[in-house]
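Right, chain A next:
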Amino acid sequence: MTLLRAENIHMRFGAMPVLRGAGLEVARGETVGLLGPNAAGKTTLLRVLAGLVEAASGTVRFDGADVATLDAATRARRIAYLEQNAACHWPITVERLVLLGRLPHLGPWRGLGLADREAAARAMEACDLSHLATRPVTALSGGEQARAMLARALATGPELILADEPVSHLDPAHRIRVMELMRAHAATGGAALVILHDLTLAARFCDRLVLLADGEVAAAGPPAEVLTPDILAAVFGISAAFLDEGDGLMVVPRARVPQGDAGGTP
Partner candidate 1 sequence: MRRTRHRRIGRLAAGIAVAASLCASHAGAAPQRIVSIHLCGDQLALALADPAQIASLSRFARDRARSYMAEAAEGIPLNNGLAEEVVRFEPDLVLAGALSGRTTVQALRALGYPVLDLGLPASLEAIRDQTMQAAKAFGHEARGRVILAEMDARLAHARAGRPEAAPVALVWQPHSFASGPGSLEHEFLVAAGFRDLAEELGLGALGRVPLERLVRQRPALVVNWMGDEGTPSLARELFDHPALKHGATRRIETIPQRLWTCPGWFSVDAVERLAAARRALTDGATP
Partner candidate 2 sequence: MKATALYAALAAITGAAFVAALAVGYAPLGIAEIVGGLFAGAGSPSSAAIIMQDIRLPRALLGVLVGASLGLSGAALQGLLRNPLAEPGLIGASSMASLAAVIAFYFGFTALSPFILPLAGMAGALLAVALLYVLAGREGSVLTLILAGVALTSFAGALTALAINLASSAYAALEITFWLLGSLSDRTMTHVMLAGPPMLLGWALLLSCGRALDALSLGEDTARSLGISLSAARLRLVLGVALSVGAAVSVSGAIGFVGLVVPHLLRPFVGHEPGRLLLPSAIGGAALVLLADIGVRLIPALVEVKLGVLTALLGAPFFLVLVLRTRRRMG
């Protein structure tokens, strides 16, 4: 069942087109990876999907409704957005940071309640942060901070998580941990759309991949169909080693190849 459907999104910054008819679908239960070279328009597309910017043209429908017409509180409760290099400007504690994820649930005159604290506690537990609850978030390591930001998004209890490079500063174990959390979220009836640069991570943890190049979707589908030598050469200009030991595809970039030359090595 489709949760998010974007069609024919166009967007330009000044005279420069950033998105040229991009579109994608995310179904409930799915973890979808959004890949693409730098400046392909991934972040812009994610912000359009999150309703943070309005596209010049095209439609974004969330659960059948136009995302632009959703009221801000409803949208905030149902879609969580995890900013790239998310950081906190003040040294507030991890617990209070995670509780910020409950803001969309608070009425104008209603403060934090038991349900909010429980949701935050669950999110911290899931992200392995409980022991850091009272530490100032600015004193954490990069990996811990990234997990705290994810916990903040999870605490909201959203249906869809839109995450912009949530693993880029993490060590391998935490990368896997974050992707597992995304999958766990999808498994409980939600969905996640995650911008990634790590091809192996994308191949192993995503149900489907969308490959963006120059503001257009260059390829979309299951990892094995998207991460092919030809497509990697055309879109990223690389050759790669492909390895499948039976528990999922591994893709290791090997060398740069002249762009457009379909010269992948098997």
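Quick note on the criterion: a contact is a pair of C-beta atoms (placed from the backbone, for glycine too) under 8 Å apart; a residue touches a chain by one contact, two chains touch by 3 or more; residues count from 1.
With respect to how the candidates were assembled, all candidates are chains of the complex that A comes from, given by their letters.
It should be emphasised that the depicted structure is a prediction, and the values quoted were computed from it without experimental measurement.
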item: Pick from 1 or 2, the complex member that touches chain A; value: 2
item: Candidate 2-touching residues of chain A, taken from the complex the two chains share; value: 47, 50-52, 72-73, 75-77, 79-81, 83, 86-93, 96-97, 100-101, 103-104, 106, 136, 149, 152, 156
